[in-house]
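Yeah, one chain of the complex is gone here, protein chain that is, but the others are all in their spots.
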Amino acid sequence: MTPLPTWQRGMRGWWRRDPAFRRYLLREATSVAIGAYALMLLAGLGCLVAGPAAWQRWEGLILSPVGLLLQAVVFAAAVIHAVSWFRLMPLTIPPLGRPGRRLADGAIHAGAWAASALCSLGLLGWLVYGA
Amino acid sequence: MTDPETILIEVLRWHPDTPEAPWWQSYEVPYRADATLLEALQTIKDDLDGTLTFRWSCRMAICGSCGCMVNGRPELSCHLLLRDLAPGPVRLEPLAHFPVIRDLVIDQQDFLDKLPAVGAYLVPAEETEAAAAAPAAPSRQTPAQMADYYQYAQCINCLLCYSACPQYGLKPDFLGPAALALMARHDADSRDHGQAGRRAARDADTGVWDCTLVGHCTEVCPQGVDPARAINRNKTASARDYVFDLLLPGRRR
Partner (left out) sequence: MDCDLVIVGGGGAGLRAALAATLADPGLDIVLVSKVVPMRSHTVAAEGGAAAVLRDDDSFAQHFDDTVSGGEWLCDQRAVEAFVAACPQELIQLERWGCPWSRQDDGRVQTRFFGGMRVQRTWFAADRTGFHMLHTLFQTSLRHPSIRRHDEFFCTDLLVDEHGLAGVLGVDIARGTPVLYRARAAVLATGGAGRVYAHNTNAGIVTGEGMALAAVHGVALRDLEFVQWHPTALPGSGILITEGCRGEGGLLLNAEGRRYLQDYDLGPPDPWPRPRAMELGPRDRLSQAFWHEDRARRTVTTPQGSAVLLDLRHLGAERLAERLPMISEVARRFLGIDPVTTPIPVRPAVHYTMGGVATGLDGATALPGLFAAGECASTGIHGANRLGSNSLAELLVFGRAAGEAAAAWSRNAPSAAGGSLLREAQARAGQAYALLAEGHQAGRPRVAELRTAMHAAMEDGVGIFRDAEGMQRACQALAELRARYRAGVALDDRSRSFNTEWLAAIELGHALQVAETIAHAALARRESRGAHRRRDAWSARDDANFLVHSLAYCDPQAAPRIEHVPVTLTRSAPGERSYGGAGARVALD
């Protein structure tokens, strides 16, 4: 049989076609910001090892207006990251519990937020009282 | 607000006899608030332009024939009322990511070929030939057991999810949302014995790991199938099987 003549439309600029695609790219992009933040912390660790002068230089950088702005961006990205991924979390977890009594999406979602709140508070408590 | 007399419907058209020249064509169609978009297309076909080509059949969102892009979003044309599209114009294109055969008709062969590839059928328990030829009684399955796959079994194969999946557009080999949801539908059925046979397709480059969880498939599904869930739960299963195979090499049949 002769091949069917068809029109292939291509994917150029596909992310412009639907707001859902842009939300998806934004969600993915937040990992870049979070990765960059991790690198920044790693650099701080390196500076700490390198000595007080290096540490102060790093501290100055992150407390500079530009540094603070970048951290605000990272914080916003982290919030978007958490919100979007926690929302998707129930999709990625295999059914928990017995048939007919499966754990509801809401419970998984709430559990994720509770765990993250617990970790954040624990870290904060350790920073304030523990160290 | 009074209803408009007519509504403008713009269709992206293509014909294989003039492959270099897709064109937009506008039709002014009488407006009735409770008419469906499909009925508007039928009016065009019957009264205005017999060359406009589109698929349709059941008119009630169960046969899956009439999918197209409506103002950029994949929809069933039988499932949209003109009142929700007024005042228009309404822009119609063939379902995204598929090759176009003509006007709003897309080539669905790729999807049809993927159904056997994912093992989208139930594999019953092996039976003696006599028992298989004349089963005596239905097997039992509780409503709770059904709940584990029932949602995925609602797929009408309308392909809207493929048009909502940029991964499929970028990599047509990807088995895609509906086929992988049907894989999960059968894997999760307590009567099924075909899971081992579906593993290779699930774990392959074109299987669940090609999904980046855009999640739009689930948003556009007219039947609430939630393919994103089906696929991503199967990623967990795929990872689990990978680890177990590594630790217990003899496990795999």
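The letters A and B name the chains in turn, as written, and every chain counts its residues from 1.
One rule holds in what follows: a contact is a pair of C-beta atoms (placed from the backbone, for glycine too) under 8 Å apart; a residue touches a chain by one contact, two chains touch by 3 or more.
Keep in mind it's a predicted model, so treat the numbers as computed, not measured.
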Which chains here touch the chain that is missing from view?
A, B
Touching the absent chain in the whole complex: find that residue among B:L92, B:A120, B:A181 or B:A228.
B:A120
Cross-chain touch to the chain not pictured, restricted to B:N157, B:T218 or B:N234, is B:N157
Determine and list the chain A residues touching the chain excluded from the picture.
1-2, 4-5
Give me the chain B residues in contact with the hidden chain, please.
15-17, 34, 36, 45-47, 49-51, 53-65, 79, 81, 101-103, 105, 107-108, 112, 115-116, 120-122, 124, 132, 134-143, 145-146, 149-150, 153-154, 156-157, 182, 186, 189, 191-192
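Please note the rule applied: only the chains that are shown with their structure count from here on.
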Going by the contact rule at the top, pick out the chain B residues touching chain A in the complex.
14, 16, 19, 22, 72-73, 96-97, 99-101, 107, 142-145, 147-148, 164, 166, 169-170, 212-216, 218-219, 226, 228-229, 232-233, 235-237
Mind listing the chain A positions that touch chain B in their complex?
4-9, 11, 14-15, 17-18, 20-21, 24, 28, 88, 90-95, 98-102
